[in-house]
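Reading through the structure tokens given below for one structure.
The complex is shown incomplete by one protein chain, all other protein chains being positioned as in the whole.
To keep things simple, chains are lettered A, B and C as they appear, and every chain counts its residues starting from 1.
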Amino acid sequence: MPATATKPTATREDAGPVAKLAPDTRRELYETMILSRVFETEAERQYKAARIGGYCHLSSGQEATTVGVVDALQPDDLLVTGYRSHGFALARGTSPEAVMAELFGREDGCAHGRGGSMHILDVANGYYGGWGIVAGQLPVATGLALALVRQGKPHAVVCELGDGAVNMGAWHESLNLAALWKLPIVFLVVNNEYGMGTSVSRASAEPELWRRASAYRMHGERVDGDDLDAVHEAADRLLRAAREDRTPAVLEAMTYRYRGHSVADAGLAYRTKNEIAERQQRDPLVRVREQLRADGVSDEELDAIDARADERVEAAVAFASASAEPDVAQLAAGMHAAGSAEQFARMRPGSPFGELALTFDAGLGS
Amino acid sequence: MPATATKPTATREDAGPVAKLAPDTRRELYETMILSRVFETEAERQYKAARIGGYCHLSSGQEATTVGVVDALQPDDLLVTGYRSHGFALARGTSPEAVMAELFGREDGCAHGRGGSMHILDVANGYYGGWGIVAGQLPVATGLALALVRQGKPHAVVCELGDGAVNMGAWHESLNLAALWKLPIVFLVVNNEYGMGTSVSRASAEPELWRRASAYRMHGERVDGDDLDAVHEAADRLLRAAREDRTPAVLEAMTYRYRGHSVADAGLAYRTKNEIAERQQRDPLVRVREQLRADGVSDEELDAIDARADERVEAAVAFASASAEPDVAQLAAGMHAAGSAEQFARMRPGSPFGELALTFDAGLGS
Amino acid sequence: MSGTDVAGSAALATRGRGNPESEAAAPAEGTEVMTYREALRLALREEMTRDERVFVMGEEVGVFDGAYKVTAGLMDEFGEDRVRDTPIAEEGFVGAGVGAAMLGERPVVEIMTINFLLVAMDQVINHAAKIGAMFGGEVRCPLVIRTPNGAGNQLTAQHSQSFDGWFAGTPGLKVVSPATPADAKGLLKAAIRDDDPVLVIENLPIYKQRGEVPLDPDYVTPIGLAQVLREGSDVTLVTHSYATVRALATAERLQADHGVSAEVVDLRSLRPLDVETVAASVAKTNHAVCVEEGWPSYGVTAELAARIQHACFDDLDAPVERVGMAEVPLPYAKNLELRAMPNDERIAGAVLATLGLARKDR
Partner (left out) sequence: MSGTDVAGSAALATRGRGNPESEAAAPAEGTEVMTYREALRLALREEMTRDERVFVMGEEVGVFDGAYKVTAGLMDEFGEDRVRDTPIAEEGFVGAGVGAAMLGERPVVEIMTINFLLVAMDQVINHAAKIGAMFGGEVRCPLVIRTPNGAGNQLTAQHSQSFDGWFAGTPGLKVVSPATPADAKGLLKAAIRDDDPVLVIENLPIYKQRGEVPLDPDYVTPIGLAQVLREGSDVTLVTHSYATVRALATAERLQADHGVSAEVVDLRSLRPLDVETVAASVAKTNHAVCVEEGWPSYGVTAELAARIQHACFDDLDAPVERVGMAEVPLPYAKNLELRAMPNDERIAGAVLATLGLARKDR
């Protein structure tokens, strides 16, 4: 029984020239891109000043992808990402104040200081986190898409992941479920060439990651992630298909991260300074700036936008600094739903030393 | 950046007519096939007579795949399978006595009565089990192939799995590693149309399972698993490539199981009696029998082969019945390597009730 | 894999909610005698009827009627959307349950047996359990996972485990484990109605046990509440899941053969753990034997002994004893399996030892 032919999985081998963004839209998106860049540059500074801790992953260089995709989301669409999340939150409309306060570990942070850099979220804006286990967010995002279908809602989910994450089993299981159940979800593979220090070709036997979609008869395509117009167009088109036809897809965006894997990584053990410098020449921010100039936006206007980003980030730092630290008497807050304290009440006898104060009397779902 | 084209993953879209097996070889393989069928029919009877327990998965109907592939193994090649394993052991040369004694839970069983039906093995013949977690054997088999490479040995591994197992994350991670590291391994997907009661199309978004190999730039192909010659040819060719060029591959064999998922499943909730009957008309044993007749083997000879299988299985039952039960004083035997008892000696104080006799004094790596 | 039930788990408490009536008596008003399996199905049907958001998802739950037939008939009744067959992909569909729950659905995910939860561990421990606290209470995860633990029937090393304590030791989760048909209904319903992720640990040998089950569609067993299933004065047997069934049988035998009066405390919840009820019992009997189906070292009985020695230090006349599975991967051969599993004899032995009625030599 020789194998029968099936129609090949659709791919965007060459979709021709991309529709241009309207100048106003492009300007708005540039505002978000520069905000993200300035925000993260400041975050690194604050990290080094020990006002931010934990793991802190920056996306400098990846802004066209982040902002282009998020802008293609409708207000009721949902977003899920890994830990490289600041830019996504800002693009989705979370205030720099709420994100910076989270990085500072303050009560006014978007997760009330409980989550930190990796676990940013903003449920009101449909951003369901901010997750730290590589590829762990994929099954979760798949479940959000399933819930949308069950609830009869015409929305879609974008699930971001890195090039390293495509080698995890969770990728495979999630894509199969999404395709089998026809779920409205776009898996955005942010290919920044490395997972920590491992290049794509050292990690993935099929380095053209978008091609893996075909293993699920799913549409896949690759886009220049530093080309804001192209990213936006692709994301918009795939999201539309997801919403309207419940067809999931893979969108691989080719980009680059300038900084190390996290703030603690110099980022030079596995690549050269030259490589980084070469990529910085093609900085998506510069590219969009030039397009805006071509659109007729003046240098003064552009400088004003940049200055505004500086101001907003400064204000965010001021806000975060002034925000209260979480109350240690609320150590267990959020862990359990209201009413849980009663369920736990009978667990007190013989408790480990300190447990009563630390958990039972510290906001445990009361 | 429109996606660049790569050369498509090789597939055997139509490889033309298959080389025929030599009559002698075919006769030998038929002997093994009928042995497997008779053995499993008897195993079911013994199960119902409560001399065999646990889960007991039969492969009746799948014999051409099992026997055809195993015959393509060289003596030093390795074999790993899931739990539907009796036929694989018999084909690999494990004595029916050792397998039946294992099913009976006796000391002379190939795992000394510790493993049962799902965990048959025969290290001397390169059969590394017999595993019960769906797809759990894939990473293990990948590691065996890695060890072969590290040891500079020119052998290959066959890793059997079912159509249901291809949706597990372990499939994805294993195939990626095998392709990335160029390991000598053939993943044999035994597509018997169902994983328990779930048909392939209800489980896999790409129901042509062999196509999934392309997600790793790995060779994949599909073969009629009830055609002994075709199975043998494909397995032989892929194993040769694995040994000689370290190219891993997926071989999907299309077959059918006649019995339920396990002896406890009537096998009718998800398929019709008609479907089963229709498939039994194309029984691979009948097919091979007819080929042998065409090869000039007489009915008497064929009947003698069948009778010999009956005898061998009868002898196996007699052997198993006569074999001793494991010694309960050796409950912990095999768990740890020699010398471990000394490491555990200081764990005795405060042990749970019974633990000393049950573990510490029961063959714990002493 | 399908429908195999452990043979021979003979004795059982029809006592349901602790009713001491004999088995022959008519069921109490408003109850019906049914199996544990049927009680679970009743709970699912009632909750699916009550709340549109409840749906069932797992391998073979639909067309196949469930590997252990708990969901039998539900697909016919509620359709393929609400009784969703999945591929074999536990990590994927447990995670899908997590995500759906975050958006307000009430997924009830079936894992065929607890052994297969290992491949989904990351979604349970590092996702479901973290959501409430890690996101500062901004989003909840009302997910239910149902799965049987347990051994017997020669299922061998990879299929005979009980990881109950691992989940019970994970902050952010709740873990319940019914031992009677009434609690099978009551705890599953409580889990579905709870706004947090709850693991419902069922048990293979108990599925076919029968008992009285209240028919009230609002009957729930509160989470975090143990129950004294048998009163006694000499020793407290602290148990959950199938160990409760064993303990009840052993208690009868201890009474008959040795005149020992054993109290049986069925924990029902492992997290939260009702130490209060356990401690009150031990304060009365001055002796405790903790029993579990899994391996005792670093297991559930470890926590029980640790709690009891602390809460009842002055009450205890002897060390807390523990009984569980022999600490080996469970072997296949019937005689080895019987030897390895906890049994009435071993429980009785521990009781007699703790009471000073037998040699302590174990």
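One rule holds for everything that comes next: a residue touches a chain if its C-beta (ideal position, glycine included) is under 8 Å from a C-beta of that chain, and two chains touch if they have at least 3 such contacts.
Note that the structure is predicted; figures quoted are calculated from it, not measured.
Interchain touches from the omitted chain, evaluated on the whole complex, reach A, B, C. Of the listed positions B:91, B:144 or B:203, the one in contact with the omitted chain in the full complex is B:144.
From the options C:174, C:322 or C:339, the residue with contact to the unseen chain in the full assembly is C:322.
Considering B:19, B:322 or B:345, the position touching the chain not shown turns out to be B:345 (whole complex).
Checked against the hidden chain, the listed residues A:92, A:114 or A:257 yield one contact partner: A:114. On the side of subunit C, touch with the chain left out of the figure occurs at residues 91, 115, 118-119, 121-122, 125-126, 129-130, 133-134, 156-158, 163, 165-166, 168-172, 271, 273, 295, 297-306, 309-310, 313, 316, 318-322, 327-329, 331. Mapped onto subunit A, the footprint of the missing chain covers residues 53-55, 102, 105-106, 111, 113-116, 118-119, 131-136, 164-165, 167-170, 195-198, 202-204, 260-262, 264-265, 269-270, 325-326, 328, 331-332, 335, 350-359, 362. Touching the omitted chain from subunit B are residues 78, 80, 109-115, 119, 121, 123, 128-131, 133, 136, 138-148, 150-151, 169-170, 173-174, 176-177, 180, 332-340, 342-351, 359, 365.
We take it that only the chains that are shown with their structure count from here on.
Distance between Cα centroids is largest for the pairing of subunit B with A. Each chain gets one centre point, the mean of its Cα atoms, and the points for subunit A and subunit C are 39 Å apart.
Within subunit B, residues 167-170, 202-204 each touch two or more of the remaining chains.
Residue numbers of subunit C whose C-beta contacts span two or more other chains: 87, 89, 91-92.
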